[in-house]
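A single protein chain has been omitted; all remaining protein chains appear in their positions.
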């Protein structure tokens, strides 16, 4: 299939000003491939970029947003033999510089050359152009071959799943039989439930404020849903664990109260991973962590091989991305797609855009 | 239910001389409980003890063998409030001394005071009396409460499952999406397959010499069975992984060839855990491990919380012990039970004895 | 040497009411030894107990305080062959129950049966009687043989060193060449400096408010001392690391500002261990940890083999406890010793009491 010279793309012109424009189709360099995009999900990160901006993002008027996409390989750059034309692929976000201390030791999501594309860093949809477009260029490090059994739409949830899974990995990754509490039934939290179960967790407890989300969580594998408007989540978790507390707590809500709740509901000697982005400082009884021997791990986005691993879990039917997708739009309706997500119209969870 | 003064017990009198005798019912000390045994499995370790002996075992004429048992709590020693009378329980083997460097740091299966019961070490069925009897005393560390959904017979396979799981834990315990090869379709190997899948492994490959065992392995979750009499297992694993090799290999066969096969079929940078007991030195190209950056982990028996974790997997229906049980006998027929296991009569796999 | 029937001991009668009394010399049980105490240090933990109390402490009127002591073995309980009469020994605090999940996996400082001595837990000077006395009973787990080259007085600093060392261990323990920042030049901080250097750290930066303490820190191995009253510690650490931040930060000050400073001065992908006890909740920009991929580890007291390891470092001359000891008192002057410590008379750092 011939590659056109131009494509439709959603370009950020200013805060809250996204325009669908005609742009040149980019060309892949060495180690890169051109992806014909078939679907791209909306993520809270996109909204942050649109409303407030993020560090190192491309200039207004040039920046094509979107980072949760999937499609097919349309062209190969030099040296790429990992893929062939027509391969169905899904992307992850971070490609490290490969030359800083963090990249060399496998921590490329916190690359010390973040945003320095001359040195090889890329985070499509954050520091380089992304996926609300017909085409995008990706380095092979951020491309994963899709099994036939996973649809393109479902594949757009892989970054979400990879983030949750990396959060488990960061805290050791070995949780069979553990009681796991997940705070926050957003996309990350709902994937965290599923990944926990897929890794053999015992009792999985989900907390949140909306009953329908808690119900979805239970459908996806949570054993118990706790509506924090009706019950004290700390007391509930204690009651469900013989007073001992959860072995592992995943904080997937950036609400001020969530970190303190996590500290109070974790077993002595247990672990916490923070997956949520806290926008403001929070008041926390950190002394409780010291007293109880609790360690706190953090992840920002997917990392290591977590998207590859998540894809395997999805292929095996152990995690489900389809259930998170509530809305789909055409790329020409990008602004309606974004508004649907932001305003949570019809309880929007994952909104997917088709170019 | 009143506890009798004496009980039936299978006592080792000499090599290959096991006799059913009447013995005093033991009394639990502080931190211990008396278990009314309802089932006890036969393990290769029992046969080793019977035929050749093992270090630190009790004297001939006194030693009651058997270590894979389950039953109900019949009496409680001082300070025990973790259990109550009538609780259904399964046991694990090792209770460390709690005072050597290894026990203090959680490595109690390699207790430096192994066999020193004065200092607090116990390994029922190895260094202290075990479970081919109507009653046995266990420290609370080696007792786990059984969920109602797990039968006593199935519970006897928990030590086996815990051993396999500990082998995965030792190598990091985080294997979602990995290709795992399991060498040897005995009880340990068949549990290793199931535990690998339960922790999210991708492709699981089982190798062995008997087609019916390989078929059972596939029923229990292996994606591929390789009969090493018909196919070269190294070539097969390479072919199934695009030439790269398995990410993780569990050696559950003590055959001379298995370690070398493991080294050759493991991915550069991959891991091996040895679960099998090699009786004799083996010729191994260890330089291959160095060249390929492969680490080798070992476990002897269940450890850390692995039996607790395995029980949770069993309760969740992710591992199955029932399928391993091929024969059951009454305690009075202990010698026939042992012979059935040793001679692999009717392809015996797990043989369970009921007091 | 005959053991008397009674001994002098500092007994807590009420908050801020410590009395020197005559008490029976305790007798060691199985696995325990009687220690003839020759020196016991004053720790901030003692002051907390005296002024406000701590959980699970013995009743007022019975509780003999003090936990940093050294002396000689005066009597052995049953089964103890790890020591012989007259051995010079130093103690550590925590002896776990040996039967909860945390103890079984080596996390005995956060024993789930904390304070339950019937089940085997002991924390001398916290939940059981301690060392401001002529004799105390210790389990062998909390006794370490002293090399001849280490004095009894210096030995009283081992728990402090062990705590700092455990804090490094908890974060991975592998720091050669790393830039380490230590916040707070108290005993723990001054030992943290030394342990960091003893494990091969590169640049070690100490922050605090008192110039003489910073000077002592530099004498003990810190490369740079930063007086936070005169310089911004975050800016200084950034300047000293090419803008990158410290690879590892040890928080040894419970001041409200210290945790936030730690988060801001840590390298992306770096680690923080919190050694200080924060009495009150603190306002923290935890989102910075998430954004920068920073994990936070905690320790409460010495753990695993850290006191054994610290003693080896002291024997090798790599850490120095003598320099921390500023005052010595006789046991009869226990209240003056405590006051000297609390009021920091003559810049008191470590105050040692001799029975």
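Chains here go by letter, A, B and C, matching the order in which they are written, and residues are numbered from 1 within each.
Just so it is clear, a residue touches a chain if its C-beta (ideal position, glycine included) is under 8 Å from a C-beta of that chain, and two chains touch if they have at least 3 such contacts.
Note that the structure is a prediction, hence the values are computed from the model and not measured.
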item	value
Residue in contact with the excluded chain [from B:214, B:299 or B:314]	B:299
Contact partner of the left-out chain, one of A:69, A:108 or A:278	A:108
Residue of B:274, B:338 or B:351 in touch with the missing chain, whole complex considered	B:274
Candidate in contact with the missing chain, chosen from C:34, C:65 or C:198	C:198
On subunit A, residues whose C-beta touches the chain left out of the figure	31, 78-79, 82, 98-99, 101, 103-108, 118-120, 139-141, 304-305, 308
For subunit C, the residues touching the chain missing from this view	165, 168-169, 172-174, 176-178, 195, 198-200, 202, 305, 308-313, 315-316, 318
Chain not shown, touching residues in subunit B	101-102, 107, 109-110, 112, 114, 170, 244, 254, 259-260, 267-269, 274-287, 289-300
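Criterion: only the chains that are shown with their structure count from here on.
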item	value
Dominant chain pairing [most C-beta pairs in contact]	A-C
Approximate Å spacing (C-alpha centroids) for the pair subunit B, subunit C	41
Interface hub residues of subunit B, defined as touching at least two other chains	305, 308
